[in-house]
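All protein chains of the complex are present and in place, except for one that has been dropped.
Going by the order they are written in, the chains are A and B; count residues from 1 in each one.
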Amino acid sequence: MAVPLGAFIAVSAVLFFIGTAGVLVRRNAVVILMSVELMLNATNLALVAFSRRYASIDERGSVFVVFIFVVAAAEVAVGLAIILSAYRNKPTVDVDEIRQLRG
Amino acid sequence: MFDLIEPALFAILTIGIISAGAGVVLANRITTSALLMAFTFLNVAGMFLLLGAETIAMFQVLIYVGAITVLILYGVMFTPQSPRPYGLFFQTQKFWAALFVVPIAIFVALVAFTFKDSAAVGAKGGDLIPLATSVFRDFAFPFEVASILLLAAMIGAIVLVKRDEE
Partner (left out) sequence: MIQNVWLIPAFPLAAFLIDGLLGRRWLHKWTGVIASFAVGLSAVVAIGVFLEVLGGQEHTTVTLYQWIGVGDFHINVAAFVDPLSSVMLLVVTVVSFLIFVYSNGYMEHDHGFHRFFTWLSLFVFAMLILVMADNYLLMFVGWEGVGLCSYLLIGFWFERPEPYVAAKKAFVMNRIGDWGYTIGMITTFLVFGSMQFTDVFEHVTIATQANLTLICLAFFFGATGKSAQLPLYSWLPDAMEGPTPVSALIHAATMVTGGVYLVARSMPLFEAAGPSLAVVGTVGAVTAIFAATIALVQFDIKRVMAYSTVSQLGYMFLALGVGAPVAAIFHLATHAFFKALLFLGSGSVIHGLGGEQDMRKMGGLRRKMPVTFWTMLIAGLALAALPPLAGFWSKDAILASAFVNGHLVLWAVGIVTAVLTAFYVTRALWMTFYGEPRDHHLYDHAHESPAVMTLPLIALGVGTAVLGVVVGFPPEQGFIDTFLHPVFAGEGAGHVPEIATLVTLAAVSVAAGIVGILVGYSMYVRHRPDPAAVSRAAGPLYRLLVNKYFIDELYDRRIVEAFRAAFGAMWAFDVHVIDGLANRLGWLAARSGGALRGAQTGVVGNYALTIVGGLLVILAAYGSYAVGIFPR
């Protein structure tokens, strides 16, 4: 009995929303960044699952995943750079304390 | 007997992903979060292997577990925090966040199970040849653009973090 496609998608969904919850709930900026990575992984999983299921018709989901890898890596680098320069400004990574855009 | 290997591996990997993911969000210490994140990545790589996408799995390990985890650890290292009381662990908006996220999660998960077809996931043959053909032939231009994107990100990150030399 093979694993149904829906199971993979369900796992992907749950992981995605765990990541979303992490972004919305945690204070530490680095942890938020980690949660974002979780979300990206979840989408990769879903894409690959669909791509492999319908590989005879269309394998391009996997190609897209390659590009997601690239973008995710770039995003982590830049995100950390932002966190670090913000840290230099005011030595906190607490997102609730960064309110200068208020009003 | 061998038929059950797939579902069993799937179950193990699922448990790993979900618990490690939850651990990332809920752990007290940042380093715990970081390492659990790496563990999640490994489990996802396992999922890829289960699906027959070996190349992607290899990329996953190289890029995520290798590079990104290290980057995150660097970030943790350069932003030391004084010990905080537990009360300030979650953002002020945690209530609303939970309210938004939980319904969606349940809904999507339920929807996901409509994909009931149990046709064999994991097509025969690996994914390296189709992948390579696609990337280097059909999507050569996006591939080049992606390399420029990486260059831009690298320069941007360096510029952002540079100290102003007096």
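A few points about this structure:
We take it that a contact is a pair of C-beta atoms (placed from the backbone, for glycine too) under 8 Å apart; a residue touches a chain by one contact, two chains touch by 3 or more.
Values in this document were obtained by computation on a predicted structure and should not be read as measured data.
Within the full complex, the residue among B:70, B:111 or B:132 touching the omitted chain is B:111. Touch with the chain omitted from the figure is made, among A:2, A:71 or A:98, by A:98. Residues of chain B that touch the chain left out of the display are 91-93, 96-97, 100-101, 103-104, 107-108, 111. Seen from chain A, the chain kept out of the figure touches residues 20, 23-24, 95-96, 98-103.
Here is the rule we use: only the chains that are shown with their structure count from here on.
Separating the CA-averaged centres of chain A and chain B is a span of 6 Å.
Those residues of chain A whose C-beta lies close enough to touch chain B in the complex are 1-22, 24-31, 33-35, 37-38, 41, 44-45, 48-49, 51-53, 55-56, 59-60, 62-63, 65-67, 69-78, 80-85, 87-88, 92-96. By the touch criterion stated above, chain B contacts chain A in their complex at residues 3-4, 6-7, 10, 14, 17-18, 21-22, 24-25, 30, 33-34, 37, 40-41, 44, 47-48, 50-53, 55-56, 59-60, 63-64, 67-68, 71-72, 74-76, 78-79, 81, 88-94, 97-98, 100-101, 104-105, 108-109, 112-123, 127, 130-131, 134-135, 138-139, 142, 146, 149-150, 152-154, 156-158, 160-161, 163.
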